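Only a single protein chain was left out; the remaining protein chains are all shown in position.
Moving on to chain A:
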Amino acid sequence: MKETRGFPEALERELFREEFPFGPVTRRGFLALGLLSLAACTPVVRRKGVPYVRQPEWVVEGGRAEFVTAFPHAGFAEPVRVRHYQERPLFLTPLEAAMSPYPLASLYALYDPARKGKGPDWEGFFAAWRKALGEGETLLVLPRTTSPRLEGLVREALRRYPNLRVARFEAWSLENVYLGAELAFGRGAWPVYRPERAETVLLLDVDLHEHPAGYLWGSALAQRRLPPMNRIYAVESGASLLGTLADHRLALKPSGVEAFLLDLARALGVVPGSPVSDYGGFLPALAEDLGRGGVVLPGVHLSPGAQALAMAVNAHLRAPVAYVPPPEGEAATPRAFQEAEGASRLVWAAEGPLPSLQGKAFAAVLSLYPKEAPYSLPLAHPLEASSPCRDAQGRLWPAQALVKPLWGGRSLEEVLAGLLGEELPALSPEEKQALAEGRPLAEAEVLEVALRPGLGDRLPPLREEAPLELTLRPDASLFDGRYRQNPYLQELPRPLTRLVWDGALLAGEKQAEAWGLLQGIRARERRADPQRPLLRVRAGGQEVLLPLWPLPLLPEGSLVAPLSHVFHPEGVAFPAEVTPTGRDYPLVSTQYHGDLGEVEVEAVHVMTEKEALKEPKGEKRLSFYPPWPQGEHAWAMTVDLSRCLGCGLCVLACQVENNIPVVGKEEVQKGREMHWIRLDRYFTPEGALHQPVMCQHCEKAPCEAVCPVAATEHSDEGLNLMVYNRCVGTKYCSANCPYKARRFNFFPYAERFVGQGDPRRAKESPLVLLMNPEVTVRSRGVMEKCTYCVQRIELARAEAAKEGRRIRTGEVRTACQEVCPGKAIHFGDLLDPEDPIQAHRREGRHYTLLEEANTWPRTTYLAHLKNPNPRLAKEEAHG
């Protein structure tokens, strides 16, 4: 150390300053003392926690893992990939082409503290059950099950307990399909369609969520909505999402749909006779088109006769359909409900409505959520159970539990094994192998079936016409009511109506006018008054009150009510009588239904195949501001509206991935839903159109320019970033966004959601585990919006950096993209020459939403394609 003048003294002073802090205090010393004492005021939080002594298998600190399992929805397996984060299942993606929204939304139920009942006393329950079995006949009502192992256990139980009777309950039954196959082929069978192989598709009153294979069909059909396109006809009594894909749509009453099918069969010569009507040229055009390789996809609620006719037509057309044995051991029907009401000893293990348990000698309910019952026992969540089951194509999938049961629940197999006093076998090596490889355990056995001649004579009467025909159909979100406790699904806007949190009676506008209610509803819609007339609906000897929601697509005389709100043990189709009650009920929709004024809707471009071939028009780009510095990537997204089904899975996936809270009916009514993706719906002369609108990540973003505190900024990779920490909540960005893609936390929504209504309970709620740790949970008073799943981009960047490479083409997939059944959403890098997004952007269908706003969005759209039959004049096709 260099000997500088005065240095040792200075050093000594510095090190052995005895005057401090009690000696003569300098100004600086005083300040230092003050600051030190302030610092001492800060409490030191000591966190408990020690590192693992023995590292548990599969636990990677801060890491992710993926597992395959089969998630049963209404008995049918949906093979999924489950994304795990430190032993917490956090996200699901379809293993194959598509899945329904239910597995993904069920993640809420997994962590839901409402599932916690009293500690289950399983042994006590089994003892009581065995005692009841000793005393007399005991009815066990199972839901639809497709598990061979469970069927084996049921047979064993029936053998061991002669007093045991088993019934299968399902409000939305597939029985008519099996009966139709018996009529057509002489044996029960389950059709497996390959709609992607057909040039012409006829949708007969069927929707995505109404058929076990609906989402797979949607996915298959969507892939054929690009050149070379298929042609889709829809004949329906309701308003289905699949039907909105159609090039030609015919709205008929439920009886009319079956009569139409009979006429089609006659026109094709499948049954003798000639058609009663040609449906304004629709029928001959369809019959001709079907001849070029067509398939008829019938809804499962059509009568057995209609099912048989559809099978006969498909056989006649040599349609791409295979038949497999019915996946259920015994068809589950709504009739089992009455049986259960009558039984004196009952174990109810089905989903949906609950029978009355009064006056029963023994009553037990096995359910996901605790119920009011003498014995209420928790069933395991599908992610807590490993029950193999069949999918809608008849293939058997293995399943594995991904968490230990959180609230002591057991799967149905475990319950039956418990009754028998047996142990369930662990996963077999074959199952493990299949799970690791992500393939089914066993393929379906294809039946050789042949149409028995003379169907025309054997045909049972089809559905009879009535002035008002009501069909009860599963709700797109709540299904038959089994998902009623799921707020994700409650707030997922229903297709076409965009209703949330409620079920309504859907009727055509003409029907509402005939009741004299349309004027009043229109006036209320205009002022955004949610009150709608409450109607008394009489059907099948039951009476139910339902609010009315008029929907333009429904024909006069056809009514649709959700099975989640109306259940009838005798079936799903009834003649109905409707009387107004004079009372009102608030129905909340996410879309304003009032008079829109003179709006020229150019948001969704609709084209024909030929029009799509033209060159895209060059973009005029002018701006005062200099271009942003360009980073390593230029992220962008395209949404192919031709492949968009409007199902809302993107909305849900985004919500689960990005910790988006559910806000409740009242807040939605005020226009404060938090979904980052808004699925716009338009009723146009071309039919109903859907358009997901999320943050468009504009290069010249109007929101960025107006934020006074620079809380929303542009990244050099083209992302429009939202800095939650910096946001003061002026809401100017939202006001200035032409897409209105921003969402504001008016209340502490996240805390409310996690605390199930009480923000103060948020920290102790197990729903905290549902929150994705890679995404900030936003506080009250800040703005938020689509981030292009920036956490996934960063994860991919980190992975790439670890391996010393660039991010691979298609490596970053957004949550919405991963689950989209139609593969309509593509996320990519504009600087990557191999990325398919280059081709998307060069297509003639490519366009920018609100191009006139000059915002240069990175999210762009591809026009919706229609493939109309030149023989059908436009006005007739959409009548």
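Of note:
The rule we apply is simple: contacts are C-beta pairs under 8 Å (C-beta built on N, C-alpha and C of every residue); 3 or more make two chains touch, one makes a residue touch a chain; residues count from 1.
Throughout what follows, contacts and distances are computed from a predicted model.
Taking the options "Rod shape-determining protein MreD", "Molybdopterin oxidoreductase membrane subunit", "Putative hemin import ATP-binding protein HrtA" or "Ferric reductase" in turn, only "Molybdopterin oxidoreductase membrane subunit" matches the UniProt protein name of the chain that is not displayed. Only one of the listed residues, A:129, A:337, A:744 or A:788, touches the absent chain: A:744. The chain that is not drawn here is touched, among residues A:165, A:439 or A:672, by A:672. The missing chain, though absent from the display, is touched by one residue of A:726, A:805 or A:842; that residue is A:726. Of the candidate positions A:149, A:452 or A:780, contact with the unshown chain belongs to A:780.
Considering the complete assembly, chain A touches the hidden chain via residues 526-528, 591-592, 594-601, 603, 667, 670-673, 678, 680-682, 691, 693, 702, 705-710, 726-732, 734-736, 738-740, 742-748, 779-783, 849-850, 852-853.
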